[in-house]
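Got a structure here, written out as structure tokens. Questions coming.
The complex is shown incomplete by one protein chain, all other protein chains being positioned as in the whole.
Labels for the chains are A, B and C, by order of writing; each one numbers its residues from 1.
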Amino acid sequence: MNISILAFGIARDIVGQSEFDFELVEGGTVGALKEDLVDRYPDFAKLVSFAIAVNGTYVTDEHVLGVKDEVVIIPPVSGG
Amino acid sequence: MNISILAFGIARDIVGQSEFDFELVEGGTVGALKEDLVDRYPDFAKLVSFAIAVNGTYVTDEHVLGVKDEVVIIPPVSGG
Amino acid sequence: MIEIQLLDRELDPKYCTECVYTPEAGGIAVFVGTVRNQTADKRVLRLEFEAYEKMALSEMRKIAERAAEQWPVKRIVIHHRTGVLYAGDIAVIIAVSTPHRKAAFEACAFAIDTLKETVPIWKKEIFEDGEVWVAAHP
Partner (left out) sequence: MIEIQLLDRELDPKYCTECVYTPEAGGIAVFVGTVRNQTADKRVLRLEFEAYEKMALSEMRKIAERAAEQWPVKRIVIHHRTGVLYAGDIAVIIAVSTPHRKAAFEACAFAIDTLKETVPIWKKEIFEDGEVWVAAHP
């Protein structure tokens, strides 16, 4: 399935754009997405960490993604 | 010797005035003054505590008083 | 009472402090986070803050709600700025009122500590010779 992903901060710099489409197997998990992202953009492996938010909430690697989800890459935050 | 004493807060209420003269033996200590104050005004014994400041600084009971000192009774503070 | 805002204009400590005033509260703790003019030994020219706005707001609200569960919070305000900031500018204000002061300090410290861990806001430091996303790399 084709999902749309938003990228902020250094994630946007790594991907090269703030919104992009990404191909993931039907019923793919967040964990699978993160692995695929690192495969395609090795610079993600250099970060302290990165999380995925789905529909505005942090989710764990086991979370199953759907095609209509708002999927966002959250690199290490540094507000405040 | 006759020393002049300032009293604030509840100390003023106990003594009945904000400034008063008090007779103390020559070379009397702060500890002696406190005992004499309690003798003359027993309500001082009902306080949580009270301290004596001399010339704007807290002093211990061993401190020897002079006739020209600014002596102040400091009942429990409650600023803030 | 909880007030959460993400603003691209100057933050106002007076407003935030007054916002948490209430006669039932005896203690108000306020944290004001400003932009420093250097990191390690390098002079910072400016900072650029960006936020995933929808989620930044909801995560800040969660922090306020968790603070109110753990301490007797009367009112809490969290304002965070976005956009370009210079040394001395205020990036964040957190104000908390509680009946007694200890809880106000604890809740305020909890809120800023948690904000720095969970709220999707990122800052980039711009130096004379380059730029870096803060905290991104080990």
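By our rule, a residue touches a chain if its C-beta (ideal position, glycine included) is under 8 Å from a C-beta of that chain, and two chains touch if they have at least 3 such contacts.
Predicted model, so just to flag it, every value in this text is computed and none were measured.
Partners of the chain left out, restricted to shown chains and counted across the full complex, are B, C. Remark: the residues of chain C touching the chain excluded from display are 13-14, 17-18, 21-38, 87-88, 97, 99, 101, 104-105, 108-109, 112.
One chain of the complex is left out; on chain B, the residues touching it are 6, 8-10, 13, 46-48, 53, 56-58, 72, 74-80.
Note that in this section only the chains that are shown with their structure count from here on.
Centre to centre, using the average C-alpha position, chain A and chain C are separated by 26 Å.
Chain centres here are Cα means. That of chain A falls 72 Å from that of chain B. Separating the CA-averaged centres of chain B and chain C is a span of 48 Å.
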